[in-house]
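In this view, the complex is presented without one of its protein chains, the others remaining in place.
Entry: chain A
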Amino acid sequence: MVYKTTGDVLVSYGRAEMVPYLMTYQDVGMACATGEALTPLLLSFESVGSDPDKLATLVYTVAATCTESMALEEELRYMRAVKEGRVNEAQDARSRQKELAEISARRQYEAYRRSFVEFGEADNGKCPRLRNDFDELVWMIGQISGVQSLLNDATADTAVGVPRDVAAKVERGLACLDNEKWWGVPRGGRAALWNILPMLKPANADAWAELERATRLGFEQGVRLPSALYAISAYSVGDDQRVRRAIREFANNDKNLDPNYAMIDSIAGMLIKGISDRMWTEATGKRTPYGNLGTFWDDTRKSSESTINIDDLL
């Protein structure tokens, strides 16, 4: 009884105070540690009757950022090793990347699963009842985690067995949110899915135009998650020009960010940096040089040397 009361207080405190507070942080590492440390504590109250499903979606999602960033390091190590012909190290890094991708997929799928346990699935034009901003945020994050779990499971040779219809379900699930209110993520996310699964695309829809619009909306409102979705989508289909443009624009639009959702913007930043690091490493063997996000190794520098005649200076 005391335990249940404690659980209820914790769940309600988490939702009313901790989540909004954490959202103002820019420090993704802190969110990762919070997720890994608090998830078992929070969910243990389930066995005494509390209902932490909504919070579970959020804490599992941030816990997955830990393994996501570790997996990225392994992927970069793999790329460097391949580039230098060190096959054993490359294979070792790939194995470790897959182990971490499997853990990410498990965490993200659990985040997604909790969201539909709580709200139900969106189908046949029906949407779950989302009562307030918090519900909408949980729903949105749950949907995005669903897609990420599918992609990480593919890296892990489908060890988790994330159902493949998650992509189609998320495409419908995101349609249940107000696009303007959530920085363009709902339509941007759907359009990103149309690019990788063209059979989900409604007739006459233009995925890139949608992603473009969503990206603008994100910049205007100061949460740049749609820009990251754009870059991920372009990177998946190997569209180098679009990826570069997305990364440059992300880097150039770092003013007027919404302090209430700094965490979401930082996670978007982590995703963008991850793509930039992969591209840099593939091309040069090194990640994006510090402070140089938005630039590429083969950029032609605007040089002033050619216009200066040294003789004139002497």
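Of note:
What we mean here is this: a contact is a pair of C-beta atoms (placed from the backbone, for glycine too) under 8 Å apart; a residue touches a chain by one contact, two chains touch by 3 or more; residues count from 1.
Everything below uses one rule, namely that contacts and distances are computed from a predicted model.
The unshown chain of the complex is recorded in UniProt as "RND type efflux pump involved in aminoglycoside resistance", chosen from "Beta-ketoacyl synthase", "Amino acid ABC transporter substrate-binding protein", "RND type efflux pump involved in aminoglycoside resistance" or "CRISPR-associated endonuclease Cas1".
In the complete assembly, the contact with the undisplayed chain comes from A:A154, out of A:A154, A:A175 or A:M270.
Residue A:P163 is the one among A:G49, A:P163, A:P259 or A:P289 that touches the chain missing from this view.
Contact residues of chain A toward the unshown chain are 78, 82, 84-87, 90-91, 94, 151, 154-155, 157-158, 161, 163-165, 167-168, 195-199, 201, 235-238.
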